[in-house]
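Data first, discussion second: the structure below is written as structure tokens.
Apart from one protein chain that is not included, each protein chain of the complex appears where it belongs.
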């Protein structure tokens, strides 16, 4: 194997340096990598993901598929790189993961897939729209955009105030959009103003995330040139992608699919494409980020 | 289910109250039971065993057979009963068990099988012979005999001094047999004098456990009326049983077999009996304790 | 909705069972061996270990082995034989408060017929389950269950000898097309089908370079075989049993109520638990509770409405 290849992605073992609750039912997991793994993972892009062996490294024994998680942050620290994922505890894989402790070694394939295309123009504007477990890649994206000094607003969908308080969007309640006050932990960390949309208005904007976006765009016409970056439940992505198409906005969506390998060899993660004849792309290899127009909604 | 049946044996969940190394490669695990489980397990007899679900109670998910372990001690403490097993970490089951922590719930079937027949006569003499993972039931037996005030001597087989020092027989080095000094942890606790036999004489008696026994009997002719209780590797049991037959001593052996259920329903644990025609008994239901004469060696 | 409003009852051939849960032959003894761990009165029915004409010692040990998500067994039909069964076990079975089904095995047709006749004559026996997966001696050791002609001969002969007996035929999964033996059994007079028995497997000790089981090969059971078992139950239900009005007893890797529901949706009227009883005997009662919870959660009142309701 030559260096160049290793540097693109690989199978790496890292040590868990932090593992703690993140809202109710979610955990934040931070893994530290050294050496070639550190160099490789440091190059991860927002929208890329990792395939995690959800049990102690070395004793997977081939009985369980890996589980895919979006990268929610990457931090360099000298010769090591820390990678964060934020995951919802939902089934056997994530339960096993939740049982792992700081100090444990963990095995990942990383970084995988094609991430978001970042704007080249420093005057670009970016709309970051996340719902549920679609938020973590937005945190990473917000970070990167902040580093590049690109204008950005975060949107988070929530059903109601309980969800907001207990769920992944954490303590955030923002009256005044664009005021980066006590907004969502991660958005806040990158100084990204954020808007919460709740169906019942019990928290933030009353309405769904698309309505919040429409309101925002109405109030800030200069943002109509912005690019949308979205990740979340399919109905939300569909609504956003169709809206973007209607107003001729660029819209990059980060999709999910049931994966086995995550590295493009098993054809598990097919996603149907828009257009006449039935055709598919692979979420793990061609995605998970697609142009909203590409997908058959 | 009526009370009487529940009181014989059952499927119980207890809490781990102690879990620590016992010599090198062995652990002592103490589980506390309450209520009906406490009452039932308090009646356990030396030689009986438990079938342990080697993972957190409630999430066994039917993927792994239970593992059988001899009971090495039972202690009543008010309304609760503590059960101890001492196990060697040898494969996936015992490795999973070793990962469990104090405070975890654990699921057992207990107490199982037929234990040793204890002497009725208070003047009886008992020879307790254990090797390796055959020692734990001997500790329990020594306890009970001590309670009954029956004369007893413990014998432990070890290959050499390293084994003695690092292995289950722990710190015990006894020069003067019958002097219950710093002898084996458990034998000592029940004031049971003990003799270590090591193949190379690097520790205690030089020779195998049968030779140690023969020497002891030669020095103490009054012990020729004793009953032998033995548990350990099959070659050791075979040698002891044949010796007992030759000198017409009673000899109870505690046998092992690959078990699936441990409760007499699957016919997995067949052991071949002495005699002309091929015939079997079940180690889990008819044993694990058998008369040495019954077994086809 | 409360517990009281949900009905787990199923009609299994002539038997009205309080629930679909049965023991799997060979894993639950002859009668009350499990009573310390299981409330036997809460079973739908009790199925015994296989009985043969003569007592059988069984194979040499090692007889079982743990494999990934399952186990292998080569017990060799160890059992007390017909006479001792009638003498010692029937009196116990008479005390059962649920229907008793006796599993019958043999190596030749006359042997099956003889055991079936004597056992079915017992008042406490509600039905027979014919284990047709054993090797047939006359035909050079091939299993009855893999040859539709042999199945027909065997089931037909037992049917003739026991015209009024509720006859379940237990099929082996080691076949190309499970609907073929299923049809053969029904044509010959089976009232119900049990599927599946174990898959043939081999486990090897790489260090000693020899098979782990003394019998070399053994039958694989447990969660590892569940997808195959569900597939076979669903095929037999759709292609044979539904139209024939023949109920299926489904098994293979069931450990909990969700598994049981899956088999029922696939077309099973009853379900048996084998391997998991060895691991968690209490599951036989837990599944009953879980089935009720499922019905309540789904606003259903009758479990029997779910049979074969896989979309």
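In this document, chain identifiers A, B and C correspond to the written order of the chains, with residue numbering beginning at 1 in each.
Operating definition for what follows: contacts are C-beta pairs under 8 Å (C-beta built on N, C-alpha and C of every residue); 3 or more make two chains touch, one makes a residue touch a chain.
Everything numeric in this text was worked out from a predicted model, so none of it was measured.
Of the options C:44, C:76 or C:223, the residue whose C-beta touches the omitted chain is C:223.
Note that of C:68, C:86, C:161 or C:244, the residue touching the chain absent from this view is C:68. Here one chain is not drawn; of A:98, A:124, A:146 or A:270, the residue touching it is A:270.
Where chain A meets the chain that is not shown, the touching residues are 1, 5-6, 8-11, 53, 60-66, 107, 109, 257-261, 263-272, 278-280. Seen from chain C, the chain kept out of the figure touches residues 67-70, 72, 146, 174-177, 199-204, 206, 208-211, 217-218, 220, 222-228, 230-231, 234, 253, 258, 261-262, 265-266, 294, 306, 309-311.
What we mean here is this: only the chains that are shown with their structure count from here on.
Distance between chain centres (mean CA atoms), chain A to chain C: 49 Å. Here the CA centre of chain A is 55 Å from the CA centre of chain B. Multi-chain contact residues of chain B (touching two or more other chains): none found. Shown for chain C are the residues that touch two or more other chains, namely 69.
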